[in-house]
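Take a look at the following structure, please.
In this view, the complex is presented without one of its protein chains, the others remaining in place.
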Amino acid sequence: MTEKVHLDRAHLLRLLAQMMRVRRFEEKCVELYEAEKIRGFMHLYDGEEAVSVGVIEALEPEDAIVATYREHGQALARGIGMNALMAELYGRKEGCCRGRGGSMHIFDRALRFYGGNAIVGGGLPLAVGIALADKELGRKSATACFFGDGAVDEGSFHESMNLAALWRLPVLFVCENNKYAMGMAIERAESEPHIARKAAAYGMASETVDGMDVVAVAVAARRALADVKERSAPFLLECDTYRFRAHSMFDAQLYRTREEIAAWRKRDPIQQLRSWAGQNGLIHDSDIERIEADIEAEIAAAVAFAEAGTLEPVEELERFVYMEQTPA
Amino acid sequence: MTEKVHLDRAHLLRLLAQMMRVRRFEEKCVELYEAEKIRGFMHLYDGEEAVSVGVIEALEPEDAIVATYREHGQALARGIGMNALMAELYGRKEGCCRGRGGSMHIFDRALRFYGGNAIVGGGLPLAVGIALADKELGRKSATACFFGDGAVDEGSFHESMNLAALWRLPVLFVCENNKYAMGMAIERAESEPHIARKAAAYGMASETVDGMDVVAVAVAARRALADVKERSAPFLLECDTYRFRAHSMFDAQLYRTREEIAAWRKRDPIQQLRSWAGQNGLIHDSDIERIEADIEAEIAAAVAFAEAGTLEPVEELERFVYMEQTPA
Amino acid sequence: MNAEARAAAAPQRVTYREACKQAIRSAILADERVFLMGEDIARYGGCYAVTKGLAAELGEHRIRDTPLSEAAYVGAGIGAAMSGMRPIVEIMTVNFALLALDQIINNAATIPHMSGGQIAIPLVIRMATGAGRQLAAQHSHSLEGWFAHIPGLKILAPATIEDARHMLQAALDDPNPVLIFEHVMLYNEEGLLDPTVTGVDIKSAKIRRSGRDVTLVAYGGGLGKTLAAAETLHAEGIEAEVIDLRVLRPLDEATVLGSAARTRRVVIVDEGWRSGSLSAEVAARIGEAAFFELDAPIRRACGREVPTPYAAHLEQASLPQSASIAAAARELIKPR
Partner (left out) sequence: MNAEARAAAAPQRVTYREACKQAIRSAILADERVFLMGEDIARYGGCYAVTKGLAAELGEHRIRDTPLSEAAYVGAGIGAAMSGMRPIVEIMTVNFALLALDQIINNAATIPHMSGGQIAIPLVIRMATGAGRQLAAQHSHSLEGWFAHIPGLKILAPATIEDARHMLQAALDDPNPVLIFEHVMLYNEEGLLDPTVTGVDIKSAKIRRSGRDVTLVAYGGGLGKTLAAAETLHAEGIEAEVIDLRVLRPLDEATVLGSAARTRRVVIVDEGWRSGSLSAEVAARIGEAAFFELDAPIRRACGREVPTPYAAHLEQASLPQSASIAAAARELIKPR
């Protein structure tokens, strides 16, 4: 693993715990989906945890985030409470979006977490605008914009990359290249499948990083963010990753082989970090036990919170269609 | 001028005459616009004639064309009759589109001239589809798709380039890079203003050619088309050119200097070819006189034809909103 | 009739999904110019499993996976239609069709007229539409009525298994761009397909249930609820006539007006947002042409004016339901 030597034990523990937390949270979500507590479309991040955890580790509180419908990892890593998140998946009034958004639309204004967007490529222009506002208002912020390899097919990718580069806006474009857009393999969707190379068409800096290595992602993200803020110019970070599970809860995975999945599972970001840090004596079994216990307790509490949650009264259906004021 | 040595006198005369014909036709159009015979938006090709004339010279009858709202040059070069074209600008029933299209929407099905499109970037996906059909139906055709530098800003450029390259479709993308999109200079619109370089993002072949040199354009187009047909793969040909006049009939040209225009006028494609071919004894004054006389006669006839044209009866307004059959 | 012929002529029990699939298969087998392209229709098998197995059967040129480039592949479908093919473009859902609206409105709907009748665009675009699956605001639009505003397009809303099976071929036979909206809540519906019916028209609305007391006009995903409402009303002694519009553009005004003139009372059901929904156009037309025949104002049971929420109870509250449809009919007949 890259440059890991500079990382201290506390840092490693934080990264590991965060990834494990996302993983376990989603395992619970699958159970709850099967029990029909959670409904609608739900997309799991299983296998890709290193990307959001690594990138968000590098963000400051004043930075902003735009994510996709596969954003449980980003939401938890950014600090959205598991209670509010779980209650949202339950469709409860106590959810972070009062049950209106669900799994694909997690928002947290205080954390500058601007969704959760279910339109492929739909978030990129928003990120450009958030960064434009930050720059014009003299804030020292950057916006991390997450999107999949499939979003690269969309016109909005092209327009947004150009606009951000042209106006030198502080956007860190993070492509979660998990090789598939639903069932569409990237080689079948992109005539030039090396995404980082596309940055040249916009005169933008870019890099590809091993997205199964959380430390590598954290290091690359930190470097890229420093560059973004220093030069006030966008950066494209392509994270090489893989989703271990189906695209959503409805997907027979006819488009890929078990062998392929098995090969990628060997690079599980959690296992990799655990074994490397274990071998190097940086993390001990007792650490893992403690982390697991904390996570179990947190999840149990979140489920209890969601279960105890209430339904938004139907009379409130039209509330927020029009806002009465702009929150300060 | 490039590789001109291989061109014979007849060929040169044809290229020159075609460019002069476009130029004179449009000069007449300006008069007619001022006389309010022609209305709506009208975009002149003055200065850019070498591009359409050079490219279309290289096309076969079975090839197809998709153009923009600035397409008088393409229409005439492809062989749409000046009568039908002028009558269309007059809004007459005898126009090629029965007066429904006007300057921005010239069509000729028999010549595979698929418009005339007034949405910037709107024609690129059509060209991809025409080429797809040709390929699937086993035709040996290519589609020449003309668009401006401004169209490169649009998402449809990106999506269409990728689709054509991915599916290896016979499309010759011809970018008429005249440096401005209305008043927007390309450096202010594109973070990477070298358009030909963008082809790399799609693994597509590309070339930049001097668009003020009709022979260079013709040679490059011929080579590119051969490549397109042989490899069944698209090609991006960037033509470096300039429009001498305003964007449309409403444009104070506040965004560029007289000096800049004057410098480009020195590279007038018609003047360049005339003086080079004159100096080399390939074209004589008598040729020019004859060409000019022919053009004047053709224009006079076209104006007379349009003047004598009739108005589509208002009762026919809704005809063709729905077609009764697909022409064979 | 021998046993084989009898079996062939016996009604087949199929899902709406299967009917859509049969329609695609037989259209592709019947005409080599026909192909289907769209996102995840081949290897994945279709977002709603409509095309599962078809690529293996028909080949990946006829069932063609596209990148996520809605504007480009819809535009390519238009171009291919101009150039001799008979493309069926699948947009996964209407929600993503917003990315292709420029191509649909500025090209497909205008070129035949703008070219003075030179160029036809024999293109079919299919897409899923509608709410009801807790997919939240960006994935639950009901915009088929809204598309029906655009001249140059024909808009179909197959609400029955038979229409799902046969409208596609009729659309392909039409020289104009035709958009077919398949409601997501219908794919799992089962019903009988009469094999002796080999086609349907795409011109007329159909009376799905006759009645003398009130006319209920519906389409697409609203039809089932409306028929259920009619059943409820019947138990109360109110006989509702139920009209399935089927073709949202051009509207079959005659069928609607004929029924309105008989029952003198009309409720229009529309899952779209009430303001500016198709229900408004239907109401306006009845008001124009049958004003003096009506005994009561026209009522509309429509979607509430809200981005569709995720939570089930809110989502359901945002849609017309058979109870609210029946209530609207009842009020027309026995005003409080």
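Lettered A, B and C in written order, each chain numbered from 1.
As a convention for this text, a contact is a pair of C-beta atoms (placed from the backbone, for glycine too) under 8 Å apart; a residue touches a chain by one contact, two chains touch by 3 or more.
The shown structure was predicted, so the numbers you read here are calculated from the model rather than taken from an experiment.
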Inquiry  = Going by the contact rule already stated, which one of A:Lys28, A:His43, A:Arg70 or A:Arg98 would touch the omitted chain in the full complex?
reply    = A:Arg98
Key: Residue in contact with the excluded chain [from C:Arg33, C:Lys52, C:Arg133 or C:His149]   = C:His149
Task = Extract the touching residues of subunit C with respect to the undisplayed chain.
result = 71, 95-96, 98-99, 101-102, 105-106, 109-110, 113-114, 136-138, 141, 145-146, 148-152, 249-251, 272-273, 275-281, 283-284, 287-289, 291-292, 294, 296-300, 305-307, 309
Message = Just checking the interface: what residues of subunit A touch the absent partner chain?
response = 64, 66, 95-101, 105, 107-109, 114-115, 117-119, 122, 124-134, 136-137, 155-156, 159-160, 162-163, 166, 319-327
Task = Considering the whole complex rather than only what is displayed, give the residues of subunit B touching the chain that is not shown.
result = 39-41, 91-92, 99-105, 117-122, 150-151, 153-155, 181-185, 188-190, 251-252, 254-255, 311-312, 314, 317-318, 321
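Please note the rule applied: only the chains that are shown with their structure count from here on.
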Ask   = Once you find the CA centre of subunit A and the CA centre of subunit C, what distance in Å lies between them?
value = 37
Distance between chain centroids, defined by C-alpha means - subunit A, subunit B (Å) = 46
Task = Note the residues in subunit B that touch 2 or more other chains, in rising order.
result = 155-156, 159, 162, 166
Residue list for subunit C, restricted to those that touch at least two other chains = 67, 69, 71-72
